[in-house]
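For this depiction, one protein chain was excluded, whereas all remaining protein chains were kept in their positions.
All chains are identified by letter, namely A, B and C, in their written order; residue positions are counted from 1 within each chain.
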Amino acid sequence: MSFANFLDYHHFPVYSIMVLFLGAFLIVLFGKNKFMRNLLAFLAVSISLACIVALVKPVMLDGEIIAYWMGNRAVAGGYAIGIALEVDALSLFFALLISTAVFVSGIYSLQYMEHDNNVPEYYTLFLMLSGGVIGLVLSGDIFNMFIMVEILTFAAVALTAFRNKAHGALEAAFKYLVVGCIGSTCILVGIIMLYAQAHTLNFAQLSAVIPGNMNNATKLAFALLFVGFGTKAFIVPFHPLAADAHGAAPASISVLISGVLTKSGIYGLIRLTYFLFQTMNLGTFQFLLVFIGSVSMFVCVTMALAQHDFKRLLAFHSISQIGYVLAAVGLCTGLGFSAGLYHAMNHTLFKGLLFLCAGAVLHQTGTTNLDELGGLSKKMPWTTGLFLVGAFSISGLPPFNGFASKWMVYQAAYQKASETGNIGFLFVTLIALVTSVLTLASFVKVSQSVFFGRLPAKYENVKEVKGGMIFAMCLFAILCVVTGLFPSAVTKYLTEPAARAVFSVVNYIDAAMGTGYAASAMGENLPVVASFNFNELGYWSPISWLLILCIALLAVTIVAVSGKYDKVSESSEIADSKYDLFFGGEKSVYSQVGGGDLFWGFKHNWRHYFSFMHDLHSGIVNDYSLWAIVALAIVTLFIQIVL
Amino acid sequence: MMTIVLTALQYLGYILIFPGFLFCFVIGMLLCGIDRKIVARMQKRVGPPVLQPFYDFFKLCGKETIIPAAASKTTFLAAPLVGLAALVVLQLFIPIHGFSAFSGMADIIVILYLLLIPAMAAMLGGAASGSPYAGIGLSREMVTIIACELPLVMVLLAVGKVVGGDAVTFSFSKIANYQLANGSLITHASLIPAAIAMLLIIPGETGNHPFDTAEAETEICEGLLAEYSGAPLAVYKLTHCVKVLTLTSFFAALFLGGIGTGIVVVDALILVAICIVLTIVSISFVHAITARLKIEQVFKFYWTIVTGLALISLVLAWYGL
Amino acid sequence: MFKKLIEESTAKSPWLFHINAGSCNGCDIELVSVLTPRYDAERLGFKLTGTPRHADIVVVTGPVTSQSLPRVLRAISQVPEPRCIVTMGSCPQSGNVFRGSYSVAGPLSKYVHVDVDVAGCAPKPEAVIDGLALATQILKEKRAKK
Partner (left out) sequence: MIMFNYIASFFLIALGFYTIITKYNLVKTVIGLSIADYGVNLLIISVGYNPGGTAPIYTLGELTSASYFVDPIPQALTLTSIVIGACVTAMSLSLVMKLHESYGTLDTREIRRLRG
């Protein structure tokens, strides 16, 4: 076997997983040395990213589906015996955004974690987590998916509890572990029930066999798997876990939990509903996905409005954005898929950026409590600027990326509503738009309470964070802007191939099992996909808009500056009452509207809802487990009835 | 080469003169002046001259700009300029009877979001000043935006449904063409509630009476603008005036299209006339007969009455009535 | 030309900030009556603002009690240039009937330069408008000198 053989791109999927696990192992051995540890971690994440990026051309652009059999144990006698990795455009899309997030988070960790104890363990777990997620999305074997889910759950739980002195870290980890294990148990039982029916664990073969042989047992398995992957995606009713875990974990891990773990759950749900059970033409099932998505969107954004903690607020937003993704994906139109995947990507980028900013604030001030912070923009200008980029992106202000994808989500929902004549989808558009403006509201709250407003005296000596952390944040910020400015390129080269992959189950099956297998195994059950299109209802060209805005801004600035706009009176060091804030004539003291008390006019009208929600999120692990079981029961009933 | 230069100059002219800055500046100020005059006349006062907003603007340009010690200077100074520029760019996308300076760049949903940018700039500028009054003003401004957003979205969706039929549309040019062919949308029975809702949204979006809780000068010292003085304040006042023009001409484009001759100058004059009428109806009359609402009343008003009107329209449009 | 425009505008759009320095409210009511339909000072461009940062003319009423003095001075210092200070009623000018009281620190002219005094207890609205018109002229001159 020549060396060139190793560089064949068919091996890259397995490399990208192996290198992370190998790095984790080596860091345990050699991690005592700081340089060695950083080098190993950096190498692992960058090689993994490189392998994934190298796959873009064959898989995304040329449309090849890579089926990689471990140890060359390929299909024999119509049965998949070996363990497979199967990479189609959908897997690669998720792998791409996961490895990007892992890469940036890794760079950020180098400086962010330097004051912590047990850093080698941190990197071990970090790499295990990353390897688990990439393994999950690249795997073509359903039991392997389960193993990877377990690996990433354990790593995430351990990392949540990593700073076990932090407020609520242990508690969050325990809750996450309990409900996560309920989810994992569901997944495992579902897998076994499928195995009992089909006697195979290969995803492609299951996809070919199961849809034609639906019975009560497979339906129950479907419900179990759905709830299991739902807990991994933290959709409602599992969102309190996400909030707890994000708030307690180190910021670099919050990036992974929000940007990566939730994506793996969404990936699982897509694979489950559209490949394994092929519910494309089932209106009622789409209703379930869209309903859960819309509820997640709205409930979590209102929960976020009521939060007092920076990271906890971001955590609730994270689930709110996942709601967008799920609702868009559930629409099951070409545009809907494209929009949902686009938004999933954007969510990873802007939420990663925001968590890194929160981490920077925590790193420098030691707190993320919105009621204590304020006025940091004078001390941390870079962080402020980058935070604003993230905040504008997530609240969907043009021309940042959040707008492009949200705009597509609205269109997809409205188009679907109009095509099917179902007024329910219309309300999805409305909820999505209202959620978007509520998102803006809560980020206005954060910018007022953390970065602008008055600077409390105890933060007079706060400094900007170090260059490495700023660099990591800049990477995300640049990606946010770029993906926002070139929406047509992103949809054409990334999301549309991935969306097409969802609609070509047959290719997925044939790539693994041999050409013609799908047709022979499924017979007349071959999925008939209604024609799908990516046509949009309106138009939006961010580049031209930005160009015009720049010209306009330039013109205004020139006029303003020539009119001595920048000739201002500023305070010198001498205290002068002229430069005090106007305070009704009083000597101004530190006073700021607390983060929780902003938007009183809104909250007052919704006070019953907010108090109800507050009581509901009781923080008791038994309640959260009960929600999970109730969700399982409801989904089971629903699926038994409609499928 | 010559043609490229000429095209560039033409677009530059669009941005700077018509329908860009100069047009917005003059007409926006004029609309506000007329508004103040009409309100005064309705209260049996003589009222300020129609050119009063110009005087205010130039006076403020000549005043000293004070940066409070607690403020972040860059954001404090840049926010007004960004807001103004974004708003003027927004005006460029709104078609004037078939004439659109930059067609095919932004549809009505984009306009909805672009409208947030000036508000966002004002909020960030206010927050950057560090004033506690600005904190309250910011809170109220945001609640007003949330309040207006829901009915506004419904209005836009209803229009999109009526124009597109089964193939719903968000496209401005399709709306304009539909009205050229079939007459103004306001004659469409199902859209009359939506038009009324939109008329009620205009004062809320511009922050005029009785929805000016965010800038209530008597209770929270002008809220967001509490610490602004001199030229930045002048820019804010101008932004407010331009916003009146933008929203009224947005209304005209949505509901009163198809009125015009095809000659750009004449159409522009017709648009100005329409905007004046709309300003008088939706801003001045409402201003003169109401007192300022409390912020939770603003929210309640928009999410019940106005949303109800818009919802009626949406449902009617949905079932093709 | 531009400078001329600003000067002219300064005279046509004077915004008021009203400080009550311990007044009995008589003058405050009269000041508000200046803006009512009968006298309508808005036809001259007058407008009451809520914050000193927006103001051109500061109207002080009341005898300037020792409690209010630092507040009055701080608020006046926060008004951007060019600015003009008008005292309204006899109290801030002389102390009126409160003169000699232990709690009165006035008159105001001991602490800041006062541009216009409008006498009376309380002054008639016509007198207030006259005083304010005078103040706008002073404002214009200050602007021109700059």
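Here is the rule we go by: a residue touches a chain if its C-beta (ideal position, glycine included) is under 8 Å from a C-beta of that chain, and two chains touch if they have at least 3 such contacts.
Just so it is clear, the structure is predicted and the values come from calculations on it, not from any experiment.
**Q** Quick check: which displayed chains does the absent chain contact?
**A** Answer for the hidden chain's contacts among shown chains: A.
**Q** Out of A:Leu188, A:Leu362 or A:Val568, which is the one that touches the chain we can't see?
**A** A:Leu188
**Q** Which one touches the absent chain: A:Lys34, A:Lys492, A:Lys587 or A:His614?
**A** The one listed residue touching the chain not shown is A:His614.
**Q** So one chain is hidden, and I want to know which residue out of A:Ala158, A:Ala233 or A:Val444 touches that hidden chain in the complete assembly.
**A** In the full complex, the listed residue that touches the missing chain is A:Ala158.
**Q** Which one touches the absent chain: A:Val75, A:Ala173 or A:Ala223?
**A** Per the contact definition at the top, the residue touching the missing chain is A:Ala173.
**Q** In the whole complex, not just what's shown, which of A:Ala196, A:Ile423 or A:Leu554 touches the removed chain?
**A** That would be A:Ala196, which touches the missing chain.
**Q** Name every residue on subunit A in touch with the hidden partner chain.
**A** Residues 143, 147, 150, 154, 157-158, 161, 164, 167-168, 170-174, 177-178, 181-182, 184-185, 188-189, 192, 195-196, 199, 201, 243-244, 247-248, 306, 312, 614, 617-622, 625-626, 629 of subunit A touch the chain absent from view.
Here, only the chains that are shown with their structure count from here on.
**Q** When the centre of a chain is set as the mean of its C-alpha atoms, what distance in Å lies between subunit B and subunit C?
**A** Centre-to-centre distance between subunit B and subunit C: 35 Å.
**Q** Touching at least two other chains at once: which residues of subunit A meet that condition?
**A** Within subunit A, the residues that touch at least two other chains are 563, 569, 578, 580, 582, 584.
**Q** Two or more other chains touching the same residue: where does that happen in subunit B?
**A** Expected reply: 61, 64-66, 133, 221, 226-227, 230.
**Q** Write out the stretch or stretches of subunit B touching subunit A in their complex.
**A** 12, 15-16, 20-21, 61, 64-70, 72-75, 77, 81-82, 84-86, 88-89, 92, 102, 104-110, 112-114, 116-117, 120, 123-124, 127-133, 135-136, 138-140, 142-143, 145-147, 149-150, 153-154, 157, 160-161, 164, 166-171, 213, 221, 226-227, 230-232, 235, 294-296, 298-300, 303, 314-315, 318
**Q** Note which residues of subunit A are touching subunit B in the complex, please.
**A** Residues 375, 377-378, 381, 384, 388, 392, 396-398, 403, 407, 410-411, 414-415, 417-419, 423, 426, 429-430, 433-434, 437-438, 440-441, 444-445, 447-448, 452-455, 537-541, 544-545, 548-549, 551-553, 555-557, 560, 563-571, 578-584, 588, 591-593, 597-602, 604-605 of subunit A touch subunit B in their complex.
**Q** So in the complex, the part of subunit C that touches subunit B is made up of which residues?
**A** Of all residues in subunit C, those touching subunit B are 5-10, 12-13, 37, 40, 42-45, 48-51, 53-54, 56, 78, 80-82, 143.
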